[in-house]
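Of the protein chains in this complex, one is absent; all others appear in place.
For chain A:
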Amino acid sequence: MLSEEKFREELQKFVEKMSENKWNWQLKENGKYARETHLETLASGKIVSADIHILYNFTYQVPTLWFNFFENNGTPIPFDEVVRDILKIPESEESDSIRQRISHYEHPILGVLYYNIHPCNTEKIMKELKTDDSYLISWLSVYGQQVGLRLPDSLKLH
């Protein structure tokens, strides 16, 4: 578990560390969350923009990854397309199982639907990691992969 105060501290350090590594994360809303955006080219050649946020979840008291993908006119991309074409989750995984991991819910700050990786297992996973590195970097090394975020090599865990 992580207190909100600690989360904010960690988030600030995280953003600084990321910018040293030429990764463009920014603090938003006075440090309530961090945001990163980039373009992605899909196999079909279509270009989509990815919007990724790290927010504190007050219920589970852990960080949560929120994300969404948009067409270039700003329309959010539908769930099935996000799952199959962007996150490349194999057809063999049933949509009920995917929906348990990746939930669609109201973004606590923006107030519109975004995806998030459900934080109910985060505490357990973070305990198992037992790392001395920054909490958020360890956490992102686990959760970032699920949305295709790879940490810069210089930050990889040893």
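Methods note: a residue touches a chain if its C-beta (ideal position, glycine included) is under 8 Å from a C-beta of that chain, and two chains touch if they have at least 3 such contacts; residues count from 1.
Note that contacts and distances are computed from a predicted model.
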{"item": "Chain not displayed: protein name in its UniProt record (\"Actin-related protein 2/3 complex subunit 5\", \"Ubiquinone biosynthesis monooxygenase COQ6, mitochondrial\", \"Autophagy protein 5\" or \"NTF2 domain-containing protein\")", "value": "\"Autophagy protein 5\""}
{"item": "Which residue of A:45, A:74 or A:90 touches the chain not shown here", "value": "A:74"}
{"item": "Identified contact with the non-displayed chain, of A:20, A:40, A:93 or A:106", "value": "A:106"}
{"item": "Contact set of chain A toward the excluded chain (per top definition)", "value": "4-5, 8, 29-32, 58-60, 73-76, 78-79, 95-96, 99-100, 103-113, 118, 120"}
